[in-house]
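Of the protein chains in this complex, one is absent; all others appear in place.
Then we have subunit A:
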Amino acid sequence: MQPFTKLTGVAAPLPLVNVDTDKIIPAKWLKTIKRTGLGIAAFETLRYETDGSEKPDFVLNREPYRHAEILIAGANFGCGSSREHAPWALLDFGIRCVIAPSFADIFFNNCFKNGILPIVLPQEQIDLLMQEATEADDPTFTVDLEAKEIIRPRGNAPLPFDVDAFSRDCLLQGLDDIGLTLAKSTKIDGFESQQRTGQPWLYRAVA
């Protein structure tokens, strides 16, 4: 996983609530066997007409937001189906940070596992950032995970944010969850040998 330390990029305002994972990536795209390549289909129904042409009004079709790396959105972002294709689609589009008042559980976790930083901020601060991202001539923000703050355009004071220590560590170092767990192999081995004695029927003979 690519480490996340400091991200400087354009922030796109998406003032919608309850953006579900179907909106982020529709079901027909679930037939892929890869993690990559979903960027073109991110937000498909919001982004394209039925004939495949771009909807000129949609924020990610406009300059400079076509190159957005940060997304500012409304409450309950990422609700619905558990598909990890949703964070994959965002990542493939180029988005590495989503800022919203709240997120759905599974989506929130899936973000960290893919090197995307989800930031929760109170609604008033979201409104403020949304406004800056909409109005600034250059809506470029810097998200500094080390310092836990968002550096804003027009020289406005940085906004602090919170993130749990373990997830932050993993992102900063680009640590792979699986690698971390495998470092606990002896504990897993120990658990298994104890369980095998107590509940032998859980272990099947396989060819």
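Quick note on the criterion: contacts are C-beta pairs under 8 Å (C-beta built on N, C-alpha and C of every residue); 3 or more make two chains touch, one makes a residue touch a chain; residues count from 1.
The rule we apply is simple: contacts and distances are computed from a predicted model.
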{"item": "Protein name, per the UniProt record, of whichever chain is missing from view (\"3-isopropylmalate dehydratase large subunit\", \"histidine kinase\", \"Recombination protein RecR\" or \"ABC transporter domain-containing protein\")", "value": "\"3-isopropylmalate dehydratase large subunit\""}
{"item": "Hidden partner interface residues of subunit A, rising order", "value": "22, 27-28, 30-35, 81-84, 88, 105-106, 109-110, 113-114, 164-166, 176-178, 181-182, 184, 187-188, 191-192, 195, 199-206"}
